[in-house]
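With one protein chain withheld, the remaining protein chains of the complex are depicted in position.
Coming up: subunit A.
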Amino acid sequence: MAQPLDEIKIGGLGARRRRVEDDRFIRGKGTYVDDIKLPGMLYMEILRSPLAHARIKSIDTSKAWAIPGVRLVLTGEMAAQRNLAWMPTLSYDTQAVLATDKVRFQGQEVACVVADDPYIAKDGCEAIEVEYEPLPVIVNPEQALAPGAPVIRDDKEGQRDNICYQWEIGDKESTDRAFAQADVVSKLKLHYPRSHPSPIECCGSVADYNPATGKLTVYMTTQAPHIIRTAVSLVAELPEHMIRIIAPDIGGGFGNKVPVYPGYVCSILCSILLGKPVKWIEDKSGNLISTGFARDMYLEGELALRRDGKILAVRLDATTDNGAFFADAQPSKFKVGLLHSAFACYDIPYGHLTARGTYTNKAPGGVAYRCSFRVTEAMFFQERMIHAAASDLGMDPAEFRRINLVKDHQFPYRTAFGFLTDSGQYEKCLDVALEAIGYQDFLRQKERAKANGRLLGIGISTMTEPLGAGNSREYDILGIKMFDSAELRVHPTGKAILRTGARSQGQGHETTWAQIVSHELGIPADDVIVEEGDTDTAPFGMGTYASRSTPTAGAAVAMVARKIRAKARKLAAHLLEVSEEDVEWELGRFYVRGAPSRGVTIQECAMAAYSNMPDGMEPGLEGTAYYDPPNLTWPFACYVVTVEVDPETGVWDVLRTVAVDDCGVRINPMIVEGQIMGGLTEAYAMASMQFQTYDAEGNCIGSNYMDYLLPTAWETPGFELHEVVTPCPHHPIGAKGVGECACVGGPAAFVNAVMNAIEDTGVRNIDMPLLPDRVWEAITFRRDVSGAPPVRRD
């Protein structure tokens, strides 16, 4: 009898399989968009507005046209002739491709130049003369909502103010009643600053329109190639089957590469106009000032509390600075993403949430930066409010959480805002984290340190996040329902190729998907190659963001493998000359019930699918699965951070960071841990230094990495990881999303730790980032340091 397969050895579920994609990257053999070079290719450069708000009086391109090597100078007016001066955003707003009448944020695209080489294209941009008439600038919601504020979006019919949406959810009456009965009402006001996801690779595209075939091929830095293809088809009025979008290796996404940006559209238009391939690669300052902003939300919240620590109700009010165009990448039915997922892990009977979005003279914002839509703001707000409420009650924050966390036996649990959470061991996560950090010990240590004038602090964040955007009932982008797909082809020798509608930007799909196939079929993971990102070959899918790969595409991979297994069973019955009912499955092998030595391997079935199939059976062993998840997945995490704050300087150092993630079944624990560490690094970045600010004229201050601060290996602390595993009940292999949890839940743990360290000052809040001067100000003047980071007026 054959030895049963060892799943870990063949790279199945739970194997710490080394990544297959690494080989090309460590040899410098990856293919990123900027590495694509096509015969006859030209280079495009964008001219951006230096002003945040101005009327364009004139654009003179004659000097640019005169430069040898310049092939095309494209203005908004020319784009308008093709009906392409404006495009729809993913949120049903419109966005200028190239400005015609006005510029509405600094860095907005005004014209572009195509030339023989990128240096000449830059020369061309410099030679364009634009005359602007400056207009009053609005840089925050307060200015935007002020009576008599100039209407930024006067291009929109019927728009008389700067509000782009208003929205509410929850049970107002019951919430009000609960507040009336509360012993204590705890309030907090916060700003989650504007931030840029800033993958190291900027955006770019190589558009290749072939006038002979009419086919348009675009290599593009995109997290969602299929959606882009549909969008391009609608905007450029090209038939969808004549458009091929290829997302090659992508140098990080974090939500930055979900939207459609004017640069992509311009490169496509230029290629169509010239009949030649046109490459556009954004430079870092273009990237930092114009694409993919996130956050920038002002929050006010209240918790109705009973003296014993029970939360009775929550009230939230959010105002978002969306920039000049409402360009959120989000499920369209929820105007502020999933902000109402706030407090989902706490057992709170009532909640009411109001929200509004405003237009300002800043770059379009609201991309889901390493999160599902607005979940980051929701979880940050939640955990900061929990911290503040515990201290208002004079309770231990861990104990306060324990009282209010949803208990294991309460699942499935319906939250006050209507979500159905499915599983979790929230208290256990908290226990593991407190144990790991040595909670009680640290509290004693903190007391001793205080006696010596040292400030230690501990911060906790317990969060859950709705991940895996799908179920088509509730989520869509541009009307296209959210699901995902996988296609598996098993070749005669039992080797296979798998394609999905997702697209890895570093998440390790090539490694992980093969492991799922291996788990389902027993084919060694090394025998499965994974290909993604080419709309001509991949099944239609919604792409990779919102940690939806494993919850949706990964589920589709399992489902397609099961389809293959079902067909292979018929082949096995045929080969073993028994009826299908008598065939049993074990990993990698079918055998006859009651006679386990009589069996055939999955590889033998694969060969038979092409060489020895039963009469009437369709040859081949391949299939496609479209997976529409019944619900989101709800991973849970507990992050605990300890810090020491220097009262003299406001500098704070992280002593330890403990992370306990429950993301269900872990397919490749090594990759999961890598995702968590990456997320914690970004969380630390948000808490400590990373933010984007503007002066009163709307000049973006962080237009390069000297001013837009990201942590390096030098500052970034180490992380200690732990796990709790509660399988997701509705995912085929019990997995949940994970890539974003640490980035979403982490920032509050860092901030809570600093607030805990300085609690004796009575300060309730310092808004992120906790730069030393802000912490110093809080300690020295014993006052909150709140609101947007300073708007420079010099």
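Criterion: a contact is a pair of C-beta atoms (placed from the backbone, for glycine too) under 8 Å apart; a residue touches a chain by one contact, two chains touch by 3 or more; residues count from 1.
Everything below uses one rule, namely that contacts and distances are computed from a predicted model.
*Asks:* Quick one: the chain not pictured, UniProt calls it what, "Carbon monoxide dehydrogenase", "Glutamate synthase [NADPH]", "Carbohydrate ABC transporter permease" or "Cytochrome bo(3) ubiquinol oxidase subunit 3"?
*Replies:* Going by UniProt, the chain not displayed is called "Carbon monoxide dehydrogenase".
*Asks:* Thinking of the whole complex, not just what is shown, which of A:A80, A:I529 or A:M670 touches the missing chain?
*Replies:* Checking each option in A:A80, A:I529 or A:M670, the one touching the absent chain turns out to be A:M670.
*Asks:* Of A:D93, A:E604, A:E682 or A:E740, which sits in contact with the chain we cannot see?
*Replies:* A:E682
*Asks:* Extract the touching residues of subunit A with respect to the undisplayed chain.
*Replies:* Contacting residues on subunit A, toward the hidden partner: 18-19, 21-32, 34-35, 37, 118-119, 197-202, 249-254, 281, 283-285, 505-508, 670-671, 673-675, 677-682, 704-706, 710, 712-714, 716, 718-719.
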